[in-house]
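Left out: one protein chain. Kept in place: all the others.
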Amino acid sequence: MAIDKVVGSFDEAVADVADGATLLIGGFAGPGECPSCLIAAVARKGAKELTIVGNLGGWGTNLFPVIRERMRNLIAFPPEFVDHGLLVERGQLKKGIFSYPDAPSPAMLMPVERAVAEGKAELELVPQGTLAERIRAAKSGIAAFYTPVGPGTIAEAGKEVRQFNGRPHLLEPALGGDFSLIRAHKADRYGNLVYRGTSRTFNGTMAGASTITIAEVDEVVELGELDSEQIITPGLYAQRVVVRPARLPPWDEPL
Amino acid sequence: MAIDKVVGSFDEAVADVADGATLLIGGFAGPGECPSCLIAAVARKGAKELTIVGNLGGWGTNLFPVIRERMRNLIAFPPEFVDHGLLVERGQLKKGIFSYPDAPSPAMLMPVERAVAEGKAELELVPQGTLAERIRAAKSGIAAFYTPVGPGTIAEAGKEVRQFNGRPHLLEPALGGDFSLIRAHKADRYGNLVYRGTSRTFNGTMAGASTITIAEVDEVVELGELDSEQIITPGLYAQRVVVRPARLPPWDEPL
Amino acid sequence: MADERLDEQTMALRVAKEFQDGMIVNLGFGIPTLCSNFVPPDVEILFHTENGALGFGSIIQDPEEADIDFINAGVQPISRQAGMSLFEHAESFSMVRGGHIDLAVLGGLQVSEQGDLANWLLPGKAIGSLGGGMDLAFCAKRVIVVMAHTTKDGQLKILKRCSFPLTAPACVDLIVTDVAVMAVTPQGLVLQEMAPGWTAEEVQSLTEPRLILSPQLKPIELL
Partner (left out) sequence: MADERLDEQTMALRVAKEFQDGMIVNLGFGIPTLCSNFVPPDVEILFHTENGALGFGSIIQDPEEADIDFINAGVQPISRQAGMSLFEHAESFSMVRGGHIDLAVLGGLQVSEQGDLANWLLPGKAIGSLGGGMDLAFCAKRVIVVMAHTTKDGQLKILKRCSFPLTAPACVDLIVTDVAVMAVTPQGLVLQEMAPGWTAEEVQSLTEPRLILSPQLKPIELL
């Protein structure tokens, strides 16, 4: 039988995301690099007690229109965009492991800030490079590593400190998930992926760092159309591929 | 002033390789992926007491014709090819850190096997994946990491063993160099690199893992000719670029 | 009373004088981002952004031309440029942690005379964001902090010890403010340049640690 990782719907792709699952959710901060349809499908499924690993805490549906309006003179954000702030708003988060959880202005509160303040969720704050490296370690079978980033700061809390070359380092453990939900540009049936521009970001890092990696792509192309030299994520790191429509429907509609 | 990393000659490119230097030398096992001209230039310079990090121990000039003849019915190896076995033959090696130091047949001896037997050089034997990861750690500023590969084998000797997830792991230190000598296909003046086929191998890994990375390439192209999405080694990892002639001259001729 | 303080553009201009040919430079949010407008004409540098690009062009000003797949770490649209490369996040921070970034220009809430930097937790917020600033502060070869010399309500920001939680200890090499340029040295903060019309005493009055006056103390060059 031919290998074919393409799944017909987003709802089908996330059907086995169970309560208590750990999700690595790709993206950085903007809509270009965010797997919005996969996130919406997890919201529709309603899986609870999730641990979510990502860069941002997530804008959510209340804050995003404000941000979109602020950014209007610089860049046009599609109004249908949702990020994992949606899952936080809907009470699906147990623990967030983020690099950038708070809103960029003291006048705003991200959903995760509210959830933590109300005692409904926990937060683990991780420097961005350490977060990326911990995820990469999970993909790469590295149990833990020593980084020079963090000694003498909040990042040191609870961590082993050890000297290498006369400089203190922190021991940081691998951080893998049950599912990586990522955004890519094109895929083939083997799960080979290419990205577009800076949308590669944490998406490329998280591919392969979970038991199941699901890629939300613009297009599935014929095998061979992706040049071997140019494939960024080799297919063995992606287990499922779903094609996203050109225009996103409202998040609560089946897709 | 415009950034321009292209150096006019191989001899100039390695002029500051001093006695006692640590060289990471790219390649895997065959001639396609080996920076032959850079190695030849180091041989001509005659730097001594070198520590060489690489996959193979190096065929050298005596054994290579034998291997070439053996491979004749499968693949045509260019006769002018030299690898770092040349440096071993010429007594320039103090210590080799290799994954595959011995010849594939008990009837042959690689130069490094001779040198070790005669007490002229030391050898550190490293599993190939651990070697690659140690080099990558040097590039990435990771001081050391825990790998599940090696406990209960020769690889454990002298290493810290620690349990993670109920499984023993070895602590492996980063392995960087003074110079990485690598082979690539094309470069631009920023030092951006692309490779060809399986020639990427340790070349892509070693780029950026030394203070100075020198790339031996087939061609330097105009800035912008390498597609941003397809650049494998971003230019900040390469400090020097040298163009290799279509046909290699004998190794002892200035180049 | 002291003369006017420099505006943000002028501070950025001053920082950009530190750009040297061939440097790999990462600019943080806010004033640091403005530095990209002032690269000296005979200097070629490459900008790095944490979210995975090196050697990108200017910030795009027209939203019609912006592309949501080409942004910097401040979510500003960036233009493509010959020689630009793209990469994923772990690779991007291999560059940072591995010491491949020559210069990071960061904003600051507080800087100590030892060069400690605090810039990640805004006063009054329960939760802050480390982002990529901590990695940059620890690992860039050189760190310049650019910030107002004092807070809007007159609180000192250059202190003997930071009271806010640190981004990184002993990481800052140079402080550029709206009134002065100071180098962090083993002996303490060396006042090197002052905004036009300012005296060393006036700068000192806004600075908690004792400033060492550079023998080459001069006005900030604004051209």
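Labels for the chains are A, B and C, by order of writing; each one numbers its residues from 1.
The working rule: contacts are C-beta pairs under 8 Å (C-beta built on N, C-alpha and C of every residue); 3 or more make two chains touch, one makes a residue touch a chain.
The model shown is predicted, which means the values in this text are computed figures rather than measured ones.
Enquirer: Please identify which of the visible chains the hidden chain touches across the whole complex.
Expert: Touched by the chain not displayed, across the whole complex: A, B.
Enquirer: Looking beyond the chains shown, say which of B:Phe179, B:Phe202 or B:Trp251 touches the absent one.
Expert: Answering carefully, the residue with contact to the hidden chain is B:Phe202.
Enquirer: Please pick, from B:Gly58, B:Gly85 or B:Gly150, the residue that touches the omitted chain in the full complex.
Expert: The single option touching the absent chain is B:Gly150.
Enquirer: In the full complex, which bits of chain B touch the chain not displayed? Write them out.
Expert: Within chain B, the residues touching the omitted chain are 28-33, 55, 71-78, 98-102, 104, 106, 112-113, 116-117, 123, 125-130, 132-133, 135-136, 147-155, 195-205, 232.
Enquirer: For chain A, which positions touch the chain that isn't shown here?
Expert: Residues of chain A in touch with the missing chain: 1-3, 136, 138-142, 188-190, 192, 208, 222-224, 226, 228-229, 231, 234-237.
In this section, only the chains that are shown with their structure count from here on.
Enquirer: Select the chain at the greatest separation from chain C, using centres from the mean of Cα atoms.
Expert: B
Enquirer: For the chain pair with the highest number of C-beta contact pairs, give its two chain identifiers.
Expert: After counting contacts between each pair of chains, the winner is A-C.
Enquirer: Suppose each chain is reduced to the average of its Cα coordinates; what separation in Å results between chain B and chain C?
Expert: Centres of chain B and chain C (C-alpha means) sit 38 Å apart.
Enquirer: When the C-alpha atoms of chain A and chain C are each averaged to a single point, how far apart are the two points in Å?
Expert: 29
Enquirer: Two or more other chains touching the same residue: where does that happen in chain C?
Expert: In chain C, the residues touching two or more other chains are 53, 86-87, 90, 93, 96-97, 139.
Enquirer: Considering chain A alone, which of its residues make contact with at least two other chains?
Expert: 133, 147-148, 195-197
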